[in-house]
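As you look at this complex, bear in mind that one protein chain is not there, while each of the others sits in place.
By written order: A and B. Residues from 1 in each chain.
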C-alpha cells in the first residue's frame, strides 16, 4: 500500500507538470488555432534561461526573468513565423511548428552546448515524510505551484476581460472580430500565456533529481497524448490528461514491469490516446465541434 | 456517380487547382529530359556522398509520392508514414532475408502488407480529421516503435537485423553488376538504376491515379468533403483507398530503403522520419508528382549542402565542442527548420512553384545559364 501511495504521489506530481505543458498547448490552440509542436522547445529554453540567471539573482527574479525572455521569444516567433500562416491548412501549420521546433532545438545546442547541467528546481533534494510515504519537496512544490497556477489560469479565463475575449476568440474568430476584439492581440496573449506555463513546467521538469539537458524539449512531447486524452480545447482536460499520462508512466513502471518486455508503460499513453480517439474523438472533456477543425 | 462537374475552389493556397496536362502529351519533353538526366548522372557523378544522397532521394521519392497521395491529393494529414514504412521494411526482410524469396516477390509483398495495415487503420482514420488525424497517426509511430523493439524475433531488437538483398541471378545489387570479371555497374550505379526504375513505375502510377476518377474524388474530398459527399463521392471509401495506396507506396519505399542499407534497427522508424516526408511534399509542392521529388531532393541534400557551405562561412566554428557554438551540423539543422518555415510563409506552392517561375522567366535557351544557376 505504501508503495502504491508513493508511486501515486510521484505520478500525480509528474502528471501535473505534463498538465502545465498540455495547458499551454490548449491555450495556444484556443487562442490562435495553432497546435504548436515547438512548445517543448519553449519548455527547454525556459529551463536553460533559469539555469543561466540563477547564480546571478534570487530564485524569484531568475524565474521572472526567464518568463520575460521566453514570453518575448514566443511573441517574436508567433508574430514573425506563425501569424502569416493564419487560415492555411492543418498540414502547413503543423509542419511550420515542427520546423520552428527544429530551429529552436539547434539554437539551444548552439548557445548552451550538448551536455547536461544542474537541476533548477525551486526547492532542493529534501523530503517530507507523511506516515510511511516519502514526499520529495520538489514533488510537493510541483503539486502546490501547479494547483495555484491552474487556479489562476481558470480564474483568468472565467473572470477577466482578456480571458473572456480569449474564450470568445476560441469559439469563433469572426464573432470575436465583430465584438471588437483584436484577434491579433488574442493570438499574442495566448502564446505569452503558454510560454509562461512552459517556464513554470520547466523548473519542475528539471527539478531534482532531473537536470537541465537538451532532451527536455523532447520530454515535453509526452504532453501530446495528455491533450488528446483530455480534449484539445479543454483546460480541465489538459490537466486531467496530464495526470492520466503521469500516473500511467509511474504506476506502469512498477506494476507492468514484468509484461511486454518491461516497456509497456512507455507506449501506454499513446495506446490510451488512440482508444480515446476511437470512442470519443474530441477527448474526455473537449467540445464536440472541435472534431471538425 | 458523377464526380465533379466543375473544379472545386481551392480551399488552401498550398494546393493549386489541377491543370489538364498529360504525361505523354505536353509534358513529354520535360519527363524525357529528366529521365535522361537521371540515367546519365550516375555515370558522370564521381562523388560517393552525392551518389548516396541521390539513391536515397530516389528511394524516399517513392515514399514521398505515397505521402502526396494521402496528404497532397486526399488532404488527410498523416504523421504515420514512418510506421507504414517500417511495416514494409520488416515484411520485406522476413520474406526476403528469412524466407529467401526473390526481390520481385518481397518488394510488392512489402507494399501489400503495408497497404493491408493501412486498410486496418483506415476505419478509425477516416472518422477523424485535421489535427486529430495528425495525432492519431503520431500514436501509430510510437506504438510501432514499441512493437518493433519488443518483437525481437522479427526485428532483432534494438540491435537490428539484416535486410533482404536484391539479387539478379547470383548477382547482389549491393556488390555491383559484373559480367565475368568486368564491372558493368558499380554498387552505387546499380542501386541508382534499380531505385530509379521503381520510382518511375510509382511516378507513372501516381500520375495516372491523379488523372483518374479516383484521383478527382481524392481532390474533391480534400477541398470540401461535405460538398464531395453531396455530389456523390463516397467520402469514407475514398479516404480509405487513399490510405491504402499511400501505405502501399510507403511500404515499398521502406523495403527499398532497408535493402539498400543492408541492415536496419527499430529506432529509425521514428516520428522525425514522418516529419521529413510531410516536409518533402509541402516544401516541394503539394499535390504534384514533381513536387514530391523536389521535396525529397531538398530534404536529403540540404543538410549536406549546408555542411559543405559552412566550411566557407567565417562565423562557423571549425572544430566541434560540447559547450556549444555555431558548428556546421547545428547550423544545417537550424537552417533546415528555417527554410521550411520561410517556404511555407513566402512560397505556399513550394520549390516547384519557385522553379516554375524562374523557368518561365528564361527568355531563350541561350540566355538560360545565368538563370539556371540561380535555381540550383
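Simple rule for what comes next: a residue touches a chain if its C-beta (ideal position, glycine included) is under 8 Å from a C-beta of that chain, and two chains touch if they have at least 3 such contacts.
Note that in this section contacts and distances are computed from a predicted model.
Considering only "Tryptophan synthase beta chain", "F420-dependent methylene-tetrahydromethanopterin reductase", "Hydrolase" or "ABC transporter substrate-binding protein", the record for the omitted chain gives "ABC transporter substrate-binding protein", by its UniProt protein name.
The chain not shown here is touched by just one of B:175, B:201, B:230 or B:313, and that residue is B:175. When the omitted chain is restored, the residue from A:68, A:86, A:114 or A:164 that touches it is A:114.
Shown as candidates are A:3, A:61, A:76 or A:144; the residue that touches the absent chain is A:3. Checked against the hidden chain, the listed residues B:164, B:257, B:271 or B:340 yield one contact partner: B:257.
Counting over the whole complex, chain A has residues 3, 6-7, 10-11, 14, 106, 109, 113-119, 125, 127, 134, 136, 208-211, 213-215, 219, 222, 249-250, 253-254, 257, 261-263, 265-266 touching the chain that is not drawn.
Taking the whole complex into account, chain B touches the unshown chain at residues 18-19, 21, 23, 26-27, 29-31, 33-34, 36-38, 41, 44-50, 52-54, 56, 149, 152, 156-160, 162, 174-175, 188, 203, 207, 210, 257, 260-265, 267-268, 285, 288-291, 293-294, 297, 301, 303-305, 307-308, 319-323, 327-330, 333, 352, 355-356, 358-360, 372-373, 375-376.
Here is the rule we use: only the chains that are shown with their structure count from here on.
Listed in rising order, the residues of chain A touching chain B in the complex are 35, 81, 84-85, 88-92, 94-96, 98-107, 109-115, 224-225, 227-228, 232, 260-261, 263-264, 266-267, 270-271, 273-274, 277-278, 281-282, 291-293. Interface of chain B with chain A (complex): residues 11-15, 71, 75, 77, 79, 124, 127-132, 134-136, 138-140, 142-143, 145-146, 149-150, 275, 278-279, 282, 286, 321-327, 330-331, 333-334, 336-341, 344-345, 348.
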